[in-house]
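With one protein chain held back, the other chains of the complex are shown just where they sit.
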């Protein structure tokens, strides 16, 4: 059984303290065993990862941005679960939005940056359904936005 | 406890009579306590609010379009709940799609037009998870499209 907090430590990831919401929405809601997490943009340790895939950002940088979104999702999940990620029983779905030039179509590869992180942290229960699409623009110019649904105990 | 119908009246909002579906989909489905509402476009009292943010529509007009989508969501929720919005126990999630020029990235601000309406009508249980992204185009040129998930009693 994978311990997600141990895995984060092994991966050298310290979950950021999520920013307080600045509008009339919240980082997550829950109903029954379902935890719904708001779309997270690509804030990393050095600020927001901005760029347009196929124009001024390459795939490797895009994957890092997608991974940052996934880390920010986990930071919100940790808050929702009183800092116990072990209460996640299944990552149900990730919704991936990639900021793309119309000619760029290697969207799944970019999104793998988020998907890989989930499996790195949760093991088999980290394998999720997902979609990944290209967007004309994203909040603040973030290269990627990812939202999530988690089954929790 | 906020009474959503009183709040609508105080806000001067009369929910529109939703149009009958003209294709093989329905305005909402439900499973258990979950109500899933189809994406609503920005039909207002004077017709559809069309435009592209960052090109021919400014942020204030975009917020009004997002608010119109939210009102149309509530109109569908009211039909689903036999006109008793008091049966909504939590607004779970809004999905926001904004029609944008690639250079426009102030997407959260536009989406606030929909989020604010939910909290104006439902109070604390109106605070929802959400995502907001920019789209190259939307149905009929609507400036905004918003779908929703609600927990109901």
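To keep things simple, chains are lettered A and B as they appear, and every chain counts its residues starting from 1.
Definition applied: a contact is a pair of C-beta atoms (placed from the backbone, for glycine too) under 8 Å apart; a residue touches a chain by one contact, two chains touch by 3 or more.
What you see is a predicted model, and the numbers here were worked out from it, not measured in a lab.
Colleague: Tell me which residue among B:8, B:81, B:138 or B:152 touches the hidden chain in the full complex.
Modeller: Of the candidates B:8, B:81, B:138 or B:152, B:138 is in touch with the missing chain.
Colleague: Touching the absent chain: which residues on chain A qualify?
Modeller: 32-34, 54, 90-94, 100-108, 112, 115-116, 118-119, 126-136, 149, 151
Colleague: For chain B, which positions touch the chain that isn't shown here?
Modeller: 23-29, 31-32, 36-39, 52, 95, 97, 102, 135-141, 145, 147
Criterion: only the chains that are shown with their structure count from here on.
Colleague: Would you mind pulling out the distance in Å between where the CA atoms of chain A average out and where those of chain B do?
Modeller: From the centre of chain A to the centre of chain B is 24 Å.
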